[in-house]
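Data block below; observations after.
With one protein chain held back, the other chains of the complex are shown just where they sit.
In this document, chain identifiers A and B correspond to the written order of the chains, with residue numbering beginning at 1 in each.
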Amino acid sequence: MPDGFGTDHQRIDGRAKVTGGARYASDVVVGNVAHAWLVTSAIARGRITGFEDAEARAVPGVLEVFTHRNMQGAVAETEFFAKGGYVGSTIRPLESDQVWHAGQIVALVVADTLEAAREAAQRLRVRYAEEAPAAGFDAAGVEVVAASDAGFEDAGVGDADSAFAAAAVKVEASYSTPTQHHNPIELFTTTASWAGGKLTLHEGSQFVHGLKHGIAAQLRIDPADVHVVSPFIGGAFGARGSITQRTALVAEAARRLGRPVKLVPTRAQGFTIATYRAETRQQVKLAASRDGRLQALVHEGWEVTSRPDAYKVGGTATTSRIYACPNVRTKVHMVHADRNTPGFMRSPPELPYMFALESAMDELAYALDMDPVQLRRINDTQREPIKGLPYSSRNLVGCLDAGARAFGWERRSPAPRSMRDGEWQVGWGVATSIYPAHIGTATARVTLLPDGRARVQTAAHDVGTGAYTAIGLAAAEGLGLALERIVVELGDSDLPPAPVAGGSNTTASVCNVVIKACEEIRARRAQGQQGAIEVYAENVPEGLPPDSIGKLYQGRNALGGGLEGGKQAMAAFGAIFLEVRVHDRTREVRVPRVLGAFAAGRIVSPRQARSQLTGGLIWGIGAALHEQTEIDPRSARYMNDNMAEYLVPVNADIRQVEVLLLDEQDTQANPLGIKGIGELGNVGTNAALANAVFHATGTRPRDLPVRIEHLMA
Amino acid sequence: MRPFSYDRAAGAPGDAGTTWLAGGTTLLDLMKLDVMRPERLADINGLGLAEVRLDAQGLHLGALARMAEVAGNAEVQRHFPVVAQSLALAASQQLRNMASLGGNVLQRTRCPYFRDPSHAACNKRNPGSGCGAMDGANRLQAVLGTSDACIAAYPGDFAQALVALDAEVTLRGAAGERRMRFADLHVQPGTTPERETTLRPGELITGFTVPAGPWAARSLYLKVRDRESYAFALASAAVALDLDGKVVREARIALGGVATVPWRAAEAEADLRGKVLDEASATRAAEAAFAAARTHGENAFKPELGRRTLVRALLLAKRMEA
Partner (left out) sequence: MTAPAESGGLERRFLLGGGAMLPLLAGTATAQPTPATPAHEGRSMEMTLQVNGQAHRLALDSRTTLLDALREHMGLTGSKKGCDQGQCGACTVLLDGRPVLACLTLAAGVGTRPVITIEGLHGRDGGLHPMQQAFLDQDAFQCGYCTPGQIISAVACVRQGHAGSAEEIREFMSGNLCRCAAYPQIVAAVQQAAPLVEQG
């Protein structure tokens, strides 16, 4: 019985995961390994003036203490990820005495055992000349740069300010979203070993070819001499897409010591040696005619980034294109502060910016005395308003209708504070979700064996998304086989390259190229070819340049689709319905149920798709209610850099979660009509929650996370 | 983590250099963070001391009984609900399986300036260095029992039940065994926040006795926290009531999440005595409980949340069938 697209199946990598047999990076046993421990900066801005390392070096088993004194020049400067390079931060630790941010790596201690490495790291004293840091928005000394002055385009059309001034009904409000950290449960581990001038890296990665080429550039070696092994990744969420600077340091330490080196950084260090979701401040103005049709949308944002790197969140590219609105003005500013460089975190632009837009839409609905579902329905469009591009497919209205029906929305009493269950105020909220549908240039090798088994090889990544299973189902579909007969190999830089596991592109990118290879195999079989048939295929999606294959082989991504380029706008849509209960006295906010209805093209692997969207909805709840990295404004240090005080939802926080998947055939977005779903579930969920809190309490949360103290008035 | 010697303690008293290892859930954590640097660990897990017994005098708890055992004990749940609930609502099931009662009451503050030695200012960790929390990240820190030197909150839950019910603690040291009021175990920071308890060097907590009383059965622990489970209290209340119809004969109240030590709210208890328990009297008592509160920016919400928590707890206890 052949399997294929839409087959409900357990994960083909699942058995390894439930038995403990799946080997994540730090699980790989490497002989004669030495253990590394990081020392990170206690100050956010200034210079290192000296080290007292005698005590550290005296710890039995210590092999070396690496600092800028002996590492300067070891790691080459490379280009920032957002500029087409590899690294998520251009700040090179151990390159000089300069401290750019709190928690910057200032030393790497290597010892025979991890106990000795940790002790020595803790005994190392670092002396600093400290300068007052700028921690964020309100600090003296930040540098504000308009994104348009840094090469980014602000979306706009018509004359939004005049239209706003003239409109009948309007709302205007400021919103903010906090710093958040990915906190995958797997730490940011790296094991590096050298043999015959060749480097092997065991490191969880969302882009093994990027890591291979980036590390080669950093260490000035031939990329052919780098092998990255990353078959299992213990959560990524964007944190493992660009290269962090710790990898080159571990590799260099191993090279100098002539011995494999394993680094397992602490949870706290993960907050500062990798990236994070930058905090934002936003201002939204919406104006409508009395019938609810939008007349003007103004969306401005301010985002924190590091001193040297222009990382832009920039969700206005999305928020300007969702609703029919003739007059749109957007503007984004980057605020450079003494912080580590932020980066991509699950739905990087959409999560914070859709919070503001979808909260403002709720405010507008109240100003119009209109049902918020109806307001979104009225402003639906099949063309994005900025360039007038048609959506390749779009069924937001279907999501709103199906979701409202399943949720029982018609039983909602619209007035704030009008629903209650005993001591708990009850509120229902709704918001739109959108995520751009991306597809990238990809390659794969598919081999059909004479006994009817097949193998798929591609350097794509399963970060928990179910990519192994989805790609296996594509081969099953393409070859007419049962999934059990297919072996899928991913996450290894010796395999044909595939794009970064980012922007929810993997399923679309890889399934399309796998199907292409399978078609070739079938053609050859039809021509009578005997024996094993091995086909290597490349796929350059429509609109991407032919040389993107060559670039991919250099570890550089080419992603197309989405909302901004090409002849069409491509996106998946959803509608989130959410119920909160707020205790009338002590103000705890709990979420008894959430429902997401999604139209996201062809669903390749339904069981894993539901898990992705379920997890996304829960991420959205966490983003709205729990997650916030707290910063001491005096020191620019992260204060809750652990899993006891950086709160993510626990099992008891999550009750009923329902996912509805609408049928959607998109014949335009890509040949298979696949849209990504990995980031769709958590977009808009934060706004749905805040809107529900307003409905329950009459208090409008405009600053996330929504906490007890904000609801005490 | 610094090197240490590891012994299995055999029951003899320790000395100033001895650090007792029971569940290890606080100790190992703080050793990994380099905050605690014991030179000699004496593992007391072989000493027994795991009694859980009820008799006419009350509830007898060995210091090495695990939180989970006591939380899940049906007799404790029935006769001393506040004790069982305070344990069940703390930490996670794994931590409750590991952590001993004796260790739990000595759990140290979660103040971030204390828990990371790279923060220069912490009077508790490094006397005289200042207090980072006073004008810093202090959402979770205390508003009662603070001083100019320290506002670190006591993070535990069980201790509130003990202090509310006038428990006694039994200690074993070089001079033999002694008993004292549990309320005298913790000390407010004052000018010496590094001194957290009245334990003498090498002294070991061996057990607790919670006296029986007419209020014990009508008791509960209410914990208000950001998450539904597995989070420290923003505010909590341990309450026990002896009612004569609607009138309060005796109220026992302790507050958590808001104070530097397990906090007995004696003013609130006095306020309620002889009154009809209702919204108004509970509110007045809660106001009395927080009359001396001092806030420091981020934790400005705590007195109000603490008051509301106490009112809710009192009205819940009133409705209990006891």
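Basically, a residue touches a chain if its C-beta (ideal position, glycine included) is under 8 Å from a C-beta of that chain, and two chains touch if they have at least 3 such contacts.
It should be emphasised that the depicted structure is a prediction, and the values quoted were computed from it without experimental measurement.
Trainee: Consider the whole complex, including the chain that is not shown, and state which of A:40, A:266 or A:282 touches that chain.
Mentor: A:266
Trainee: Using the touch definition from the top, which of A:132, A:173, A:650 or A:712 touches the missing chain?
Mentor: Considering the complete complex, A:650 is the one touching the chain left out.
Trainee: At which residues does subunit B meet the chain that is not included here?
Mentor: 1-14, 18, 21, 23-25, 28-29, 32-33, 40-43, 45-48, 50-56, 65, 68-69, 72-76, 79, 91-95, 97-98, 174, 228-230
Trainee: In the full complex, which bits of subunit A touch the chain not displayed? Write them out.
Mentor: Those residues of subunit A that touch the unshown chain are 10-11, 13-24, 26-27, 29, 60, 113-116, 119, 182-187, 232-237, 264, 266-267, 463-466, 607-608, 610-612, 614-615, 618-619, 622, 642-644, 648-657.
The definition used in the following text is that only the chains that are shown with their structure count from here on.
Trainee: Mind listing the subunit B positions that touch subunit A in their complex?
Mentor: Residues 1-3, 32, 34, 110, 112, 116-120, 132, 135-137, 139-140, 224-232, 234-235, 300-301, 304-305, 308-309, 311-312.
Trainee: In their complex, what parts of subunit A are in touch with subunit B?
Mentor: Residues of subunit A touching subunit B: 42, 115, 118-119, 122, 268, 585-588, 590, 625-626, 630-632, 634-635, 637, 639-640, 644-645, 647, 649-653, 707-709, 712.
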